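The structure under discussion is supplied below as structure tokens; questions concerning it will follow.
Every protein chain except one is present and positioned as in the full complex.
Letters A, B and C name the chains as they come in the text, with residue numbers starting at 1 for each one.
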Amino acid sequence: MTEVLIKNGFVFDPLNNIDGQKMDIAIKDGKIVKKVSNERNAKVIDASGLTVMAGGVDIHSHIAGSEVNLGRLIRPDDHVKDVVKKTALTRGGTGYSIPSTYVTGYRYSKMGYTTVMNPSMAAMKARHAHEELNDVPMIDKASFTLLGDWWFALENIAKGDLEECARHIAWMIRATRSYAIKVVNPGGLESWGFGRNVHSIDDEVPNFCITPRDIITGMAKVNTMLNMPHTVHLHTNNLGVPGNYKTTIDTMNALESVYTGDKPIGHITHIQFSSFAGDNWAHFKSGAEEIAKYLNAHNHLTVDIGQVTFADTTTMTADGPFEFALYELGGHNKWVNSDVETESSGGIIPFHFKRKNAVNAIQWSIGLELSLLIKDPWKWFMTTDHPNGGPFFHYPRVFAWLYSSKAREATLKNCNKKAQKKSLLPSIDREYTLYELAIITRAGTAKALGLKNKGHLGIGADADVSIYNINPETTDIAKSYKPVRKAFGNAAYTIKDGEIVVKDAEIVATPSGRTMWLDVQTKEPCRIDDKIKSKFKDYWTIEFDNYPVTDHYLKVPEKIAIKASV
Amino acid sequence: MVEQKLRVTLITGRTIEQGVGKEMGKGSPEYFDSAAVCFLDPVDIKRLGLKSGANVKVTSPYGSVIVKAKRYTRGTMSGMVFMPCGLWANSVCGSNTDSIGMPTFRGFTVEVEPAPDMPVLTLDELLKQEFGK
Amino acid sequence: MITLTPKRTFTVPIQAACINVDVFTGKTLQEIKNLSITEGKETITLNDAFDITEDKTIETPNITLTGDFSKVKRIGQGMKTGEIVINGDAGMHTGEKLSGGKIVVNGNSGGWTGSEMKKGLIEIHGNSGDYTASPYRGTSTGMRGGLIIVDGDVGTDVGCYMQGGLIKINGSAGRYLGFHMLDGTIYVGKDCSIRAGACMTGGKIIINGAVELLMPTFTIDSVKPKVKIDATQIAQGPFYVFLGDIAEHGTGKIFALKATNPTLSNYEKYL
Partner (left out) sequence: MTKVFNSVVCTICGCLCDDLEVTVENNEIVKMKNGCAVCEAKMVHGYKSEERILKPHVRKDGKLVPVTMDEAIHKAAQILTDAKYPLLFGWTSSASETQHVGVELAEELGSALDNCCSVCHGPSVMATQEIGIPTATLGQIRHRADLIVYWACNPWSSHPRHVERYTAFTDGRFEKSEFKDYVQKLKAKSGQKKVAAAIRRTRVRYQPPPRPQTALVEAPPQTLAKDGRRMVVFDVMKTMTAEVADYFVQVEPNRDYEIFGALRCLVNDQELDVDTVGGVPVDYLKEIADVMVNAEFGAIFFGLGLTQSVGRFRNVELAIALTRDLNRKTKFVVSPMRGHFNVTGANTVFAWQTGYPFALDFSQGYPQYNPGEFTAIDLLRRGDNDATLVISADPGAHFPKGAMQNMVKHPLITINPDWNAISRLGDVVFPTQWCGIEQGGTAYRMDSVAITLKKVVEAPKGVPSDEEIVKRILEEVKVIKANKAEKEDTGKQVLQETAAPKKRGSKTLKKEL
């Protein structure tokens, strides 16, 4: 493989404490090395005057799977607005809110992102998710399995047998070729099986003698027992309900009860949707201050935001009851619900976030308030919960709102008047630096995910690099936010595993990218006896032998071996 | 009283026999026996003065075909006839789709009349007649 | 005036959204000839398919199409100003998303004619296809304004999700006329097939002929002697007035002429 030398760039590499120093980055055989063997044989990129960062790592973006594809399928009206022509090198496709797989890969790469986590995969439909991920080129990816309402887990937690639960989950992580445990509205999805929901973390889940609190703490403990690289990835109860910030704080407290003090115990995802105050939609308010205060005082959690970007998008989540509640609010012509037996549910509603709508504008404000009020950038990460808050290719807009108060003002000015009055944003003058941006988009996410070779440019790291046309010496990014925003959307170079894949925002190579999965080995393997098999037959409608995903479904698999402590 | 012709609504669809037949092969006798038929209500069979198994001609605005008449005994369906989907039924189905891609497969009016002197064509004969190949 | 005449009989469909006054304006004849269109999968120039001449003495119509254009799709798509006259049949998507100007078809017009139209006028002196004035798949915003006049009959699903404007059909109408209509007016000079106004929540459908079968989800409101079609035209009744679609809690109105609809008289007992 050819060697690459990136010369004289301003490097931002927070995991190695490099803050904009001018230096060279050398690449050999897909890894970062100290120096190239011979500069004359290496491909030299003159990065003088450019910003160099590790490739972006997205911690939460729904890019593939049954749910995503169903969303794609129901929105021809969305695709027809955004078509992508085939070229000699790249495949054609469509956008907008849920781009087709190839377009997803190309657009991520154009922004300098090289790793994306697909955070919601129903175990039974894992095969589909992996087939689809194979068609997302340019990026490395991994999926999180929905396990919070899996009958096996609920029964074992109710029994108090967490070790057995852990063994089952280890089996499931392997069987679905997954990377982390995802818990969505714990207990709520099971209740939704009969059209109901849970409304606090201490409501009982019908038929299972268990509460959401039991599930949350049980899963967090299981996660620790299994030595998973990432924490439990949690979508809270009561998501999207006014006043839900209290439930969120209850949840965070519950997680604290199992915190052992070394590394974070949980990750609360798209927390913007869980930081609502006010008693009802008419009195809808931001709960960002309370949540940020809590997070500033505690160290057991990480969060991502789920920023709203004002787009005609498509909301999709495994939280079926939430989507139904959204549908009930009216004004939606399409509603999809898709329950998955013994495991999960799902819902989809196309949704247009509008500046002039008070609730939407406040939601936008909540996301930014959280981002700016949480002091430590290692605790929170930037996402739009693609496509829920807005499509992922709107990230540069979000960056601009973070590094430029001028950009925030410009958007706020066009928002709903009531929302403007309620917004805390005018009182906050924090502006993110490039160093901090590198934390919330790559270094922090890679760390939270336990991806040792990603998110930084130290020796031995994967040679995933993005180079942006931003000169930190000559540009005041906060003032001239527009060109910088443009630069973030159109990488000067993206390098994936040592190969230049994007040059001047044009795709120049289309590698496949790897699919990472955990081979979790428990000391005592999960017992698969006839009893379990017969239970399996009772619970699912497919045969035990046909359930696990085989290697055939991973185009470029990257197995990560994990030794569990049970 | 015996009638010359009946104007009825045609329904096409699957039967398990046709399902078995198609899997045995389109040229198989099972397929021919199960697909080149038309089910009528016993009352309608009587009105046409037919016996079960007699040849009938089914005609629609889109074409006509000879098939064997069979009695449908499971429930009343006077005014309707049922043909298993397949080449024979499709000889009378229309290509109009109301601009959604689905042709006129069922729920349209056809005429059924006895055709004692006309043979039921086999798959190959029918292909030759309709498409010349 | 630019005149286009087909050079040959087309067998595969042609996509030619560039046949549009906005596009032609400001271009020389040579530039117009070089505009690219597709014939099936092949990209060709306008000149490959059509004989193109210019007559600078005539201003309106800006474009005249003479011959069989039934395989030519998207004529005048998204046009804002000017006038196109088609002396022959027009293909699918003619005048789609029209936001001004005028299109006259002296022949029949294909499906999706005037789809998602905003403003302007489309006159069809023949029949018009399915989905006339109806939006694209999965879209719930239909025709917003303007006027469509059809001298002949129309196909099925005409005026779906209509939000404003007027469709005047002098012939008869197919199934699902005014499906999910929100506002605006549809007038049918002759008969109307089943399921007119299904799922409508607003607007009005005036049927001057026989209604094949009224949806059971409509309820009779009154009998009115006449009804306004637009500011200048009035349809003479008496008309039965039905409200619906109650399954959608709608308040759309169907006006069915009493004289041609004796089967609807059994609704009178509820008045």
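Here, contacts are C-beta pairs under 8 Å (C-beta built on N, C-alpha and C of every residue); 3 or more make two chains touch, one makes a residue touch a chain.
Since the structure is predicted, the reported quantities are computational estimates derived from the model, not experimental observations.
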Displayed chains contacting the withheld chain: A, B, C
Among A:7, A:91, A:246 or A:559, the residue in touch with the chain that has been omitted: A:91
Contact set of chain C toward the excluded chain (per top definition): 11-13, 15, 34, 38-42, 71, 92, 111-112, 130-131, 136-138, 140, 175-176, 179, 194-195, 198-199, 213, 215-220, 245-247, 267, 270
Positions on chain A where the hidden chain makes contact: 64, 66, 69-70, 72-76, 79-80, 83-86, 91-94, 98-102, 124-125, 127-128, 131-132, 135, 151, 193-195, 207, 324, 327-328, 333-342, 348-349, 538-546, 550, 552-553
Missing-chain contacts mapped onto chain B: 9, 11-16, 19-28, 30, 62-63, 72, 74-77, 80, 82, 85-87, 90-107, 123-124, 127, 130-133
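Methods note: only the chains that are shown with their structure count from here on.
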Category of the chain touch graph - line, ring, star, complete, other: line
Chain separated most widely from chain C, comparing mean CA positions: A
Inter-centroid spacing, chain B versus chain A (mean Cα positions, whole Å): 57
Residues of chain C touching chain A in the complex: 136-140
Touching residues (chain side chain B, partner chain C) in the complex: 98-99
Residues of chain C defined as touching chain B within the complex: 111, 129-131, 155-157, 174-175
